[in-house]
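Here it is, the structure in full.
Left out: one protein chain. Kept in place: all the others.
Note that the chains are named A, B and C in the order they appear, and that numbering of residues resets to 1 at the start of each chain.
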């Protein structure tokens, strides 16, 4: 929370961004260590059902991302047309990405009928939080979410490749992660520039950093909930998204 | 309201659009005939104060246009990513256009200190209506507003040129109208295409047509309110936006 | 707009309220003189179809009143729990009143099947405006709407009684107007007290007064639109709310 001392435009902003980046690296280290879901993956324990369930929840929160991004431009940024335009453009670029997640589920096995179930509570909590921080509070704080989300591929790529290899998937079956990792390189750069140019006060950086940390934690909690739900499905104790149990193990 | 009989995709959609266009031409004819403000202009009675007041109200509703356009993509279009993306892209293109209106006011006379006052009630009513039809009801109905707003230049250009000539303005002092008229040619085409591809039911066309007609009437009412307020300002019976009285007549 | 000079708490507030009241009396005088709909009534030209159509539009805006009243308490009044509570209590008292309007339509003739149609554009504009002024701007401005709406019965009672007599209605067929006129005496008093205690600045009174005037004008415009739609229905040029034509003349 105390990454930033002063923030003179230029050197100060770059220094603040560097401290935010350092904080993010720490957070990922912690997440990669503590995530039951990611450990499961790196221990080679993932199967098609678990991967499908993960994509199912990904579908749910992703279909809100363009919307809550645009909402920032609708309700704030009254005196900052450049930022407002950034919000709308970024929203336009993120639109429909949930269909990549859906495509990837379907591509696992065309014989399995994908029936979208309601999101897990932990996924709803993530979605709720992203709308909340997009519609009130510091107008620049949602950049903290974009900052990690658009640059996450360097951290999760080892897990993604492990999934690819263990589940014998082709690139075409992993469009959500692979396509995103390319699209988002440019986004990540723009988000960094926006943070440096817009966060002029310590409170701006703090707000962005809090959103970065909280939304990453909620995403990690969602992934662990996927694993828990998978165990319940395997044990026949859940009737939610049962279609995933029809994938071959 | 009854412009459309059936709407088979293709020929039907084009026919419906043609009937909407015919309705629009009628509405403009009616507006150009009945508008006290536009008559005032074509009779050569406009001066810098009245033009500044018109731009002042234009500034107010314009600063909401990108926002209510984006709102359509935030709250509706759940199963239509192409339309959602259209909303966000269109919003990005409309962002900040209120500053053109502001620029044009300022360019009238650099010695006059422009002090933005609250909008006239009629302007607030227009703004309120645009948010309302963007946030509830038929998801495609806001296209009815875009349809006339993006193609209005052919109808109001004579009035615009009369203002230019009577007030001895250069193109640089009329960025809002002139720049818009070029930007919007492409928009108008896209809006027409979107109407044809999205309005599949009679009710869709009816909703879009109702919004077209109502928002055009509210805009005309706003222009007449500008004239009324101008008279009050001249008579010293208003304290709103008094800066406009400092322009030379 | 310039009813108020200074507003010292106590005497000043009462004086401001008295000026607002004087303004309201003027507005009603103007409305009673200019309203085509009300003239129609006082000239004895109303019939069951026209009255049903009026109640139909009344049904539409009334079902939003409790909602937009509560919205004031949701989005503003952060440091004013008394006002917030007033908003929620008032909303609770207004809830469901649209069913009185519906009841009154049905009671005209049980053999006519009432089929609710979409609201007229003028009714939508009124609804849109009430949400707008309830969700942004001066937190006390919606009191300007309540101020006239809760005290309107003294002004419209002659027209209501004329309707009652000309259409041979009983009290039970006029619950919306008659029940309201009693319920609202207490509301009107509370609204006046709230205005005096909450409007501390000239701008507060101005905002409330603008909302009073604008919402009354939009309501009058709605009534005139009812008459216009009635003429279209009679001429067979409208397919909206055709059920009203089935009432005996």
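As a working rule, a residue touches a chain if its C-beta (ideal position, glycine included) is under 8 Å from a C-beta of that chain, and two chains touch if they have at least 3 such contacts.
Fair warning: this is a prediction, and the values are worked out from it, not measured in the lab.
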| item | value |
| --- | --- |
| Interface partners of the hidden chain - shown chains only, full complex considered | A, C |
| Contacting the left-out chain in the complete assembly, out of A:107, A:124, A:228 or A:245 | A:124 |
| Options C:21, C:36, C:89 or C:164, residue touching the unrepresented chain | C:89 |
| Touch residues of subunit C, complete complex, unshown partner | 63, 66-68, 70-71, 73-75, 78, 81-82, 84-85, 88-89, 91-92, 95-96, 99 |
| Interface with the unshown chain - residue positions in subunit A | 1-2, 121, 124-125, 127-129, 131-133, 210, 213-214, 218, 238-240 |
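Here, only the chains that are shown with their structure count from here on.
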| item | value |
| --- | --- |
| Pairwise touch network: line, ring, star, complete, or other | line |
| Computed distance of Cα centres, subunit B from subunit A, in Å | 38 |
| Intercentroid distance (Cα basis), subunit C paired with subunit A, Å | 48 |
